[in-house]
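Complex shown without one protein chain; remaining protein chains in place.
Take a look at subunit A:
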Amino acid sequence: MSGVGLDKPGAEPADGDGAPGGAPDGAPGQPMVRSEGVCKSFGRLDVLKGIDLEVMPGEVMCVIGPSGSGKSTFLRCINHLEKINAGRLWVNGHLVGYRERGGKLHELRESEVAAQRRDIGMVFQRFNLFPHMTALENVMEAPVQVRRIPRAKAREAAGALLERVGLGDKARSYPSQLSGGQQQRVAIARALAMEPALMLFDEPTSALDPELVGEVLEVMKQLAVDGMTMIVVTHEMGFAREVGDSLVFMDGGVVVEKGRPREVLANPQHQRTQDFLSKVL
């Protein structure tokens, strides 16, 4: 895994390499993600009942919890794939999806929401690669179409990214010709191509055969070592313990427990956390 230099806005908010689209402009010590009382309901069903969380730049936060606890929904709220019903959510100091003016919230226009999403990479449980494009074209698509980077330059960068996730030789393969683990690594490269300040992982290994989980976790671990800010919804306790800086246990739409992974996993304080961990460990 060669360290192809995508300069990451690492632990210290870098002095913004002049990249457009609102790269880190927060003051030092400002959280990358700040969530205050975030609520989300689908019709009558309350999925999130007030989430308070902070993620610092360079932090790797793992989120665990039973299915239906709202962890994926929370992740999708962060890049505004879901609209929150109450509370406030900031990424990089900017309110997600809204502008506050005169004590009132104004919805952002579609193009403005799209601009916010450019700095947030997302990796899905089911990969969601574009099946009509090769691996290389998948990675190039957003830089060329959204960032308007010249094709030749984007192709070179995409090749380097595929190299970085260990798939340099699969550039011309279509997703259907790749294994699940390879597809997910392409999906990670595709998200990285937009040079995001924050990466969201929505159960990235849950749809994989057991023997393919390792290769994806390895890429994610390398990313964490390189200083990427990451929020990872996962069932991989080993990854959470080894790579995570913090661990959040969610249940019933609330954060039940948060702490250092080793402490939470070894010595959970709440009964619900203990019950959950006793089932999965």
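We adopt the following convention: a residue touches a chain if its C-beta (ideal position, glycine included) is under 8 Å from a C-beta of that chain, and two chains touch if they have at least 3 such contacts; residues count from 1.
Simple rule for what comes next: contacts and distances are computed from a predicted model.
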From "Modular FeS cluster scaffolding protein NifU", "Protocatechuate 3,4-dioxygenase subunit beta", "Pyridine nucleotide-disulfide oxidoreductase" or "ABC transporter permease subunit", the hidden chain's UniProt protein name: "ABC transporter permease subunit"
Selected residue (touches chain absent from view) among A:Gly97, A:Gly159 or A:Pro175: A:Pro175
Chain not shown: contacting residue from A:Met32, A:Leu136 or A:Met194: A:Met194
Full-complex contact with the absent chain, from A:Arg34, A:Lys71, A:His94 or A:Arg118: A:Arg118
Contact set of subunit A toward the excluded chain (per top definition): 79, 81, 110-111, 114-115, 117-118, 120-122, 124, 126, 128-133, 141-142, 145-146, 174-176, 190-191, 194
